[in-house]
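Apart from one protein chain that is not included, each protein chain of the complex appears where it belongs.
The block that comes next holds chain A.
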């Protein structure tokens, strides 16, 4: 059940990310508060003419400006240089199409939320969530040792590899119980209908534009998590991990001396 939920989740999050970037491209600027302060965005990804007259892709975060031509702000779509915040290979649909992007986003938002609820109910009901994700006493005491081992890319072996290590547990807890729920709630807080039904939710995020920014920042943190997660799956024994994640059969191998 948990393995199935994991893979449904992976697909849903990929679609949500790519369609989300499509939606962001329709107005590639973020603000704080209730309304947009168009002349002073907190972040914007635009194209503008450089000193030589050629267009440049510019990412602006507060006072910081970064030239990201080729990827952000200005990139090639089917060989043609196009002004768009995120490049066509990262968005769903590939071309600029807000309407279809929104359709993908809401369909998979429902898939993500329903899958997440099944996972949480099952995980709490069977006690698996507590057993797998709450660090055990001995793990908490040796948290420094776990950090040192991770820095050397050495991972638990033998019997110890049967449970998640302490850093893994804490990270998964933050993602499952904080980052993903914040994603959903910040998304809902942007909805004018939800704002009328649950005004406290938009207030919680400090306004609709703040909620949009939080949604974007949390999405970035999730991408960061997935990158580290996939890298660690790769370096800690890709095939054994994949077999475990797909079939549930995980080899403890032979403990090296």
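One rule holds in what follows: a residue touches a chain if its C-beta (ideal position, glycine included) is under 8 Å from a C-beta of that chain, and two chains touch if they have at least 3 such contacts; residues count from 1.
Throughout what follows, contacts and distances are computed from a predicted model.
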Open item on the list: There's a gap in the complex where one chain should be. From "Oxidoreductase molybdopterin-binding domain-containing protein", "Threonine/serine exporter family protein", "Branched-chain amino acid ABC transport protein" or "ABC transporter permease subunit", what does UniProt name that chain?
Closed with: "Oxidoreductase molybdopterin-binding domain-containing protein"
- [ ] Determine which one of A:72, A:109 or A:186 touches the chain that has been left out.
- [x] A:109
Task: Among A:9, A:69 or A:96, the residue in touch with the chain that has been omitted - done: A:96
Open item on the list: Please output the residues of chain A touching the missing chain, sorted low to high.
Closed with: 15, 23-29, 31, 34-36, 38-41, 44, 46-48, 83-84, 92-94, 96-100, 102-110, 188, 190-199, 202, 208-209, 212, 234-235, 237-240
